[in-house]
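Structure incoming, see below.
Every protein chain of the complex appears in place save one, which is left out.
Labels run A, B and C following the written order; every chain starts at residue 1.
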Amino acid sequence: MVGHTGRHFLQIPGPSNVPDRVLRAMDMPTIDHRGPEFAEMALGIMESCKRVFRTKNPVLIFPSSGTGAWEAAMVNTLSPGDKVLMAETGQFSVLWRNLAERFQVDVETIPSDWRRGAKASEIEARLVADKQHSIKAVMIVHNETSTGVTSRVDEVRKAMDRARHPALLFVDTISSMGSIRYEHDAWGVDVTVCGSQKGLMMPPGLSFNAVSDKAIAASKTNKLPRSYWDWNEVLKANQLGSWPYTPATNLLYGLRESIAMLEEEGLENVYARHQRHGEATRAAVRAWGLETVCVDAGEYSPVTTAVFVPEGHDADRFRKVVLENFDMSLGAGLGRLQGRAFRIGHLGHFNDLMLMGTLSGVEMGLDLADIPHKKGGVLAAMDVLKSKDEGVVEVPRVAVA
Amino acid sequence: MVGHTGRHFLQIPGPSNVPDRVLRAMDMPTIDHRGPEFAEMALGIMESCKRVFRTKNPVLIFPSSGTGAWEAAMVNTLSPGDKVLMAETGQFSVLWRNLAERFQVDVETIPSDWRRGAKASEIEARLVADKQHSIKAVMIVHNETSTGVTSRVDEVRKAMDRARHPALLFVDTISSMGSIRYEHDAWGVDVTVCGSQKGLMMPPGLSFNAVSDKAIAASKTNKLPRSYWDWNEVLKANQLGSWPYTPATNLLYGLRESIAMLEEEGLENVYARHQRHGEATRAAVRAWGLETVCVDAGEYSPVTTAVFVPEGHDADRFRKVVLENFDMSLGAGLGRLQGRAFRIGHLGHFNDLMLMGTLSGVEMGLDLADIPHKKGGVLAAMDVLKSKDEGVVEVPRVAVA
Amino acid sequence: MVGHTGRHFLQIPGPSNVPDRVLRAMDMPTIDHRGPEFAEMALGIMESCKRVFRTKNPVLIFPSSGTGAWEAAMVNTLSPGDKVLMAETGQFSVLWRNLAERFQVDVETIPSDWRRGAKASEIEARLVADKQHSIKAVMIVHNETSTGVTSRVDEVRKAMDRARHPALLFVDTISSMGSIRYEHDAWGVDVTVCGSQKGLMMPPGLSFNAVSDKAIAASKTNKLPRSYWDWNEVLKANQLGSWPYTPATNLLYGLRESIAMLEEEGLENVYARHQRHGEATRAAVRAWGLETVCVDAGEYSPVTTAVFVPEGHDADRFRKVVLENFDMSLGAGLGRLQGRAFRIGHLGHFNDLMLMGTLSGVEMGLDLADIPHKKGGVLAAMDVLKSKDEGVVEVPRVAVA
Partner (left out) sequence: MVGHTGRHFLQIPGPSNVPDRVLRAMDMPTIDHRGPEFAEMALGIMESCKRVFRTKNPVLIFPSSGTGAWEAAMVNTLSPGDKVLMAETGQFSVLWRNLAERFQVDVETIPSDWRRGAKASEIEARLVADKQHSIKAVMIVHNETSTGVTSRVDEVRKAMDRARHPALLFVDTISSMGSIRYEHDAWGVDVTVCGSQKGLMMPPGLSFNAVSDKAIAASKTNKLPRSYWDWNEVLKANQLGSWPYTPATNLLYGLRESIAMLEEEGLENVYARHQRHGEATRAAVRAWGLETVCVDAGEYSPVTTAVFVPEGHDADRFRKVVLENFDMSLGAGLGRLQGRAFRIGHLGHFNDLMLMGTLSGVEMGLDLADIPHKKGGVLAAMDVLKSKDEGVVEVPRVAVA
């Protein structure tokens, strides 16, 4: 290998590749966050976020990483001792649970083998059993970045409705928003948690809470203390196009541009593109004779594919070989998957030939790292990419019903 | 007025003008925050922050605005019901107090007319009176951005020492760090709170806590719940050059560059430059026959000058005239100074001719807005700038004793 | 002085300050100059140049500095031994003449004291005397950057018409285009020569020839050899949105943006802004008791002011003092003005406060360099700037009649 020349392949499942347009948009002088030009920009961004999150309600933007938005969801709606129901799906669901526990929230976890999504039926059963409605919220991760499993949020919603349970629905969309179909309003989500650095094609540093009226109502009476994350302060300031503190102006420049790009492509096309790249990636994995972590074809993630290395092999060593030989970053196996699986990110500002470079790097790396596999994953992926060219959709501005 | 051509003059007291080098540094592809290249960068930045904050102890960096670092100082060291002593010096001291109260911290405030700094003698008196040592922390704002008053932190420290009181010392340096001399270790500060967007010449989006051993010890036993702001999680991850969540990678690129610029100029030169620009600004204010908010010559801020408009005139209307005619943003009077004063920021990436453009805009604006004043403030400022050219200092890397 | 912090003041009469938008536009990946995306951009730029040059005829763009466009004007229309009439107005007219002589063109020069523009009456007299029409072209510099004198091109045209002489009219607009009113078609210019780095707010690297039908006709039969500069090759390729060689793609990105900015402001407003800044600058010069090189109030340049230093003083030493103390570049006296005059550029992406910073730097520099002068030039300039705020004009797309 010949050193770092050409572009690094950043194929972790986020941060994703940031478009030049977005980086260039951020690369402009910071303006007065109390002036009229800022307010106009801010109000425009707030509206555009509603279109992407598919909601008529406010989308709050925090200067923080996505973890901050996890915390914001919690401290604005819950009180110490409140019970929540968490569907474990992988490392990020575990981390979110741990966070809840730091705030004296009592988390009931539905365990899992980390190879499938949140089970609507189990959630329904637990809620039905909770006659006193002591469960205040159901928490799920839409796309489990650690496993490449996408939970069916709409089915969880339907299960909650069937159980006639008043719990709030919290959904982490950090790695799905802007890449996988998502409907905050239509799916009856109460708090959608998001971060900027994945499907939104931004660098990390902004996080989001889309909030239902019911969630806002909860925030009026809950007891967890908060200041930075306080929704009501932000909502009040947001009405005038400002924030209760200095916002991350240059990141907002970038967000304005990245959402413009998503809307130029059209959200439907964005979703279809990710779907297609997920299929091509899995075709390669199958051809290599390897196994994806996700076992349910209805839950395959369009944005990340986690792949087991055969027993006795070390996924982290494989990733190191790939990084050193081909200047590509792949995602590590996290938590109980550490060393057992690696993850291919195929999300954000991405296209067919970038995917083929990525899969070629994986295939060559498997060989150099002596991971048993069959040749030709790249050929299988090309077969998918060649045959799926009908997907261009007209780009009407997507309206929220 | 001739439309928006040429460069906007951003003369609010922060965000300050971001250097091109810093913007360009941020304008690079996001890298894997778990990879070796990131770790090397992160460890380097952490060390360089120590040099700027003048400490051998850790400086924690949060992806958040400065307000977040205010909160972090509090939730990591205090428990509900704890008492703290706050020297009121202006709007930002008030906001910080309000934040404390949201966490059930009992704030004893030393009131003020907002025209002078924290009074060491009063602090000493209160501490001496507190025989039970129920006061857990003393909180002061180093440079009160709302008034242009710089408190003498070292004298507060001495007062605390004289009182032999074990309270922690919290100092907000959001608008002083990187522009006004500051010594975290030598002044015995326990928690230094900072933000990226002022003297550090960065866009907003990063905040800082420099922490003493005593503060860290307090964080082991205090009771306020926290997750995002938790020092111990960050400190643990920082040892390996990482963070417990996705850091704001591109802002870190910028920070690396901005600190490099500060060190190229030399911190002593940076301080002297701000001092000199403060003097020139005040010379202009005096020549105009206007009054600064700050009344104590030993507390004049080198980074921002707040100026009263004569009774019966509206400072906000004046600022609007300046913005519309000369494309310059000035700071508003905040809180009880609203409409009564305006603020000139002269900090960060700034030089003599930018200051003269700024002061010219103020002088012309005073005229256009019919604010009674004498002509020739700009001449007075030029007299200061011309005579103070001896200040160049050699640039040895500043060592922490 | 405190080192290079803040923005450098680039107040030479070009290259002028390049807007961030233009730099950022250039900072994008180079594309295939034979592809459809490039062709669309190129055709758009060609049209927009016509609007700025005020012509319905082609405007050719060369990847070269402005000197190249001087040469292109010559080698495409003249033959060895041809006679041309050149109105000497300063250093740039002399350099252009020298260039002509390298191609065996016989230049008849109308001499001058370098303090006034091309004299229409003298040109008329020479043309009338040329009964055989041996003079093939009249060459003038619209704005003599070396002296701050703007020639009246329309009067030269009228003089040529009165003389009923068929000579071509060549006009150098390198430092006037995009800042001083200019009408290629209405003024009957045959070849307009331009460069990118002044009123067009671009970095150097592109040059221009706007060409009349008569000039194109001359290019079909003239005898000077050429290849790179050959109009007919370029015109042919331009029809399809391409060039006969690899064009400077990234500079073209910048040009597209800079012309967009000129048109957003409106050419009439652009002209008025430069006029006003010229007036303010001269007010300062008068108040200092110094003398401009230009002696005719009808020929004052709106983009650059050349100022004599008093006898016995060295303008270059003064400029050095200004550069070292205030980080501002001023233009040197050129040719016979070397050491006797300095030049203040006030063109391109520029505004009132940048001008005030500039003039403050000059005033302080005069003092530091011990150049005899009166104080208060900056006050005089402010008086002009304050009183001239009526100039905003609506911005209709300027149509070529």
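Operating definition for what follows: a contact is a pair of C-beta atoms (placed from the backbone, for glycine too) under 8 Å apart; a residue touches a chain by one contact, two chains touch by 3 or more.
In this text, all values refer to a predicted model and were calculated from it rather than measured experimentally.
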For the chain not depicted, the shown chains it touches: A, B, C
Full-complex contact with the absent chain, from A:Phe9, A:Phe38, A:Trp70 or A:Trp187: A:Phe9
Sole residue of A:Ile12, A:Met41 or A:Val378 that reaches the chain not shown, by the stated touch rule: A:Val378
Contact partner of the left-out chain, one of A:Ala120, A:Val189, A:Ala218 or A:Ala272: A:Ala272
Absent-chain interface as seen on chain A, which is shown: 1-3, 5-7, 9, 17, 27, 261, 264-266, 269-270, 272-273, 276, 325-328, 349-354, 356-358, 360-361, 363-364, 367-368, 375-376, 378-379, 382, 385-386, 389, 391-392
Residues in chain C touching the chain absent from view: 7-8, 10, 12, 14-15, 17-18, 23-24, 26-35, 62-68, 71, 80, 99, 102-104, 195, 197, 203-205, 224-228, 230, 244-251, 323, 329, 332
Hidden partner chain, residues of chain B it touches: 20, 24, 27-29
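Throughout what follows, only the chains that are shown with their structure count from here on.
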Both-way neighbours, i.e. chains that touch chain B and touch chain A: C
Geometric centre: closest chain by C-alpha means: B
Interface sides of chain A and chain C: same vs different residues, half threshold: same
Inter-centroid spacing, chain B versus chain A (mean Cα positions, whole Å): 35
Chain centre separation (chain B, chain C; CA means) in Å: 45
CA centroid of chain A to CA centroid of chain C, Å: 54
Overlap residues in chain A, where contacts from two or more other chains coincide: 24, 27-29
